[in-house]
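A single protein chain has been omitted from the complex, and every remaining protein chain is retained in its original position.
The block that comes next holds chain A.
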């Protein structure tokens, strides 16, 4: 089936404005008749729930954490992009649009990216109005810095805690609506099923994580803003609770999953120190503004980095990509680090690391300036590694960080299941095959504050509110199915814990479906994943019962979904017989190791329809058209 993204036609500069004029509205007195369920309270979900509540809809928001403020958007460090052109360095909406389309290796939808670039400016204003303490200069104006994949300084930041400050802005707007009674927040709830009646999304089934009770919630529309799935790799920069569960449950109820193989490997994470490790910690990409990345020229170098003379160092990013240098996009910087390590020039334990060196910047700017810009990151680094990065270079290595793939949505952020909307990282729309730095925060807030409030109205204006409620048999069926699955997980009583099995899945994924993939490695993964899934259902051990606070049961449920999803991930990677962005197939590279796209055969979004855990999914294609940015070889040289 050929999918229609319902993009507006005509000049792209007017596409969003024109679309907004054409969409239907819900009159203020009618808004309170509609109930909207918002799953997830991060940047997209928190902003969306607050804005919809403020408009007058009844909103119920759900999160698995104990408070909406703890969504993983809070961990984003570096910044948020906007095309304000405050620094007068030639930025514009068009340039942000262009950089994003190119950065995503021409696998995103043009119209969606344009809208993102256009509303980016409103986001900054909105956050400032909320009291977000963005960095300012002495005159009181907003300050900017630059990020990977761009040659202008368009990134707004709040120390190294931009995600936290933006999320707290959205959270405070949400708190205001909670007080006003327009939003009801259900914390410590996990969505375990989407309720679909006659092909339309009508509600969700949740587990109350404190009591274990399975709850039904009806809504006139369901919005998923549940983040990404890179915890499928086990070790990643995501929070421990981040999972594919909500999205995957929706996929099992008919929502198409698009481009699952597009994941971002972030180049500046702290390397793994041992087997005990539960997660990886990211160091902000902004560090690359002033840090220089290098490895020793000599194989197996054993000297302390400070003793290696300048001429024996390989500043490989500056050498290979002179115009972008250390600010090359994430996929390129990550692969370059991997190559250096594959070349046996990696540093640190196990040789899986490269240096990120501040010596030159400290000499040029002084330690105080560096402390002011990145102090908290240096402290965090020291806590984890016991090393002082003011005195010796940091060690970094790439790690799974972000998922560009997600549930397929049209231009209105609605999935192919009517009434099911998907926002932020949980959808697939704007990043293509690679996300540029400081773009995730932008997408989350764009979708939440400035897209969904308009597009959901268009849908709601065409339906009758409260037509199907939780007394409908579909809710009972869904509840029974969830209870059944919980019982199944608890009754296996095998020998392996969820964490052990998750680590095994992570290894299969990282080794075969990680930074570089081949037909052979993907086929290997496709052999191993179903075997591991079988082992899971035969040999899992979960302590306790379902009728209590049970974190192992939560982990087991999330892993069960990862085990099904991982297979789709590998299948998508195998089917996409080209290299693009974060999807690098070793068969498709130029002589000097750059990714080679195949626009003739793969210029489309791949949306997969779930047909059953052991059945072949069906592929639907949405062709991508590039009318404003011409398809070209992506070069950062």
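Please note the rule applied: a contact is a pair of C-beta atoms (placed from the backbone, for glycine too) under 8 Å apart; a residue touches a chain by one contact, two chains touch by 3 or more; residues count from 1.
Heads up, the rule we're going with is that contacts and distances are computed from a predicted model.
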Per UniProt record, name of the chain withheld from view ["DRTGG domain-containing protein", "Succinate dehydrogenase", "Heme exporter protein B" or "Metal ABC transporter permease"]: "Succinate dehydrogenase"
Residue of A:380, A:529 or A:624 touching the missing chain in the full complex: A:380
Contact with the hidden chain (one of A:28, A:140 or A:612): A:140
Selected residue (touches chain absent from view) among A:294, A:449 or A:510: A:449
From A:282, A:407 or A:522, residue that would touch the chain that is not displayed: A:282
Absent-chain contact - pick from A:19, A:35, A:69 or A:207: A:69
Residues in chain A touching the chain absent from view: 47, 50-51, 54, 65-70, 72, 74-75, 84, 86, 122, 124-142, 158-159, 161, 164-165, 168, 171-173, 175-176, 178-179, 185, 187, 210, 237, 239-241, 273-274, 276-279, 281-282, 379-380, 383-384, 386, 449-450, 453, 495, 497, 499-500, 541-544, 548-549, 551-552
